[in-house]
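One chain of protein is taken out of this complex; the other chains stay put.
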Amino acid sequence: MLARGEKPVFDLSKPTVRLTRRQFVAATILGLTLPPTLRHPAEASPEDAAAAMKAILGDAPLRVGKVTLDIPPIAENGNSVPLTVSVDSPMTLAEHVRSIHIFSEENPLPNVAHFTLSPRAGKAQVTTRIRLFKSQKIVAVAALSDGSFWSGSAEVVITLAACIEE
Amino acid sequence: MAKALIRVPAEAKKGEVLEIKTLISHPMETGQRRDEMGRPIPRDIINRFVCTYNGEEVFRADLFPAIAANPFLAFFTVATESGELVFRWTDDHGNTQTETARITVV
Partner (left out) sequence: MSGPRRFSLLAAPFLPLLLAVAVSGQHADPPTGIRPEDTRSGYHFQSRETQAMQDDDLANPGFLWVLKGEDLWRKAAGAAGKSCASCHQDAATSMKGVAARYPAFDARAGRVINLEQRINQCRVDHQQASPFLFESEDLLALTVYVAHQSRGMPMQVTTDGPARPFFTAGRNFFLTRQGQLNLACKQCHEDQWGKQLRGDRISQGHGNAYPIYRLEWQTVGSLHRRLRSCSIGVRAEPYPYGAQEYVNLELFLAWRARGLPIETPGVRR
């Protein structure tokens, strides 16, 4: 948060440091108004998500369709957002979903989960709860038994809590 | 041993598509947080979940830090024959936890 050589607002060299509430609030406001890149150097971007997707796709084309994400458009808390991803497939031996991959465009890391299914699944649907660092698009890619790849996505807004705690 | 909860129907008709729900206790430390002294807290998560049905893998999940604490996973499998479902979670240290459930298929 502080550039090299910059003096802190409060002097930690003193034997007992007692932050006044004003100093605490000032430091918090400073932290909150800094641009995101200074606060989270490890933040991912849509390009990182695309790269992570390429690792699954290789050179195969990605088609949009068949994949549905059931996720609240406004999430109460980014720590736990329920997600159900389902793929339209008969789930027979001849025609089924091999795997489903979830990617985040704005989390520090682009991979969220990779699910490997079998024709025995009966239904290509998985539910879990994910962490979202900020409002963003979540993308799901399904790999089908015929070698094709299909995708779906959803935008989620992460809200701020009423009272900032601790 | 972490606490885990599994919901599998005890009995099902052959061919029925069943939803299986699982929940396990784990903080899923992302590796992005810092402690009060500003030191990074290392990543420590459950990174894999496998379900086998009478020995055959029917579902696998590779998990990343973006999975919420106390991971919840629900998936489907067809009731093919009576037997045992085995659920195994593996963490970053290679520790595993296994739970089992019996199912009667009529």
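Side notes on the structure shown:
The first chain written gets the first letter, and so on, giving A and B; residue counts start at 1 in each chain.
Going forward, contacts are C-beta pairs under 8 Å (C-beta built on N, C-alpha and C of every residue); 3 or more make two chains touch, one makes a residue touch a chain.
It should be emphasised that the depicted structure is a prediction, and the values quoted were computed from it without experimental measurement.
Per the touch definition above, the residue from A:45, A:92 or A:159 contacting the chain not shown is A:159.
In the full complex, chain B contacts the hidden chain through residues 3-5, 7, 21, 23-25, 27, 68-70, 72.
Touching the omitted chain from chain A are residues 21, 25, 72, 74-77, 79-82, 159-166.
Definition applied: only the chains that are shown with their structure count from here on.
Centre-to-centre separation of chain A and chain B, using mean CA positions: 20 Å.
Of all the residues in chain B, the ones that touch chain A in their complex are 17-19, 30, 32, 53, 56-69, 71-78, 80.
Within the complex formed with chain B, the chain A residues making contact are 40, 42, 79-81, 104, 107-109, 111-118, 120-132.
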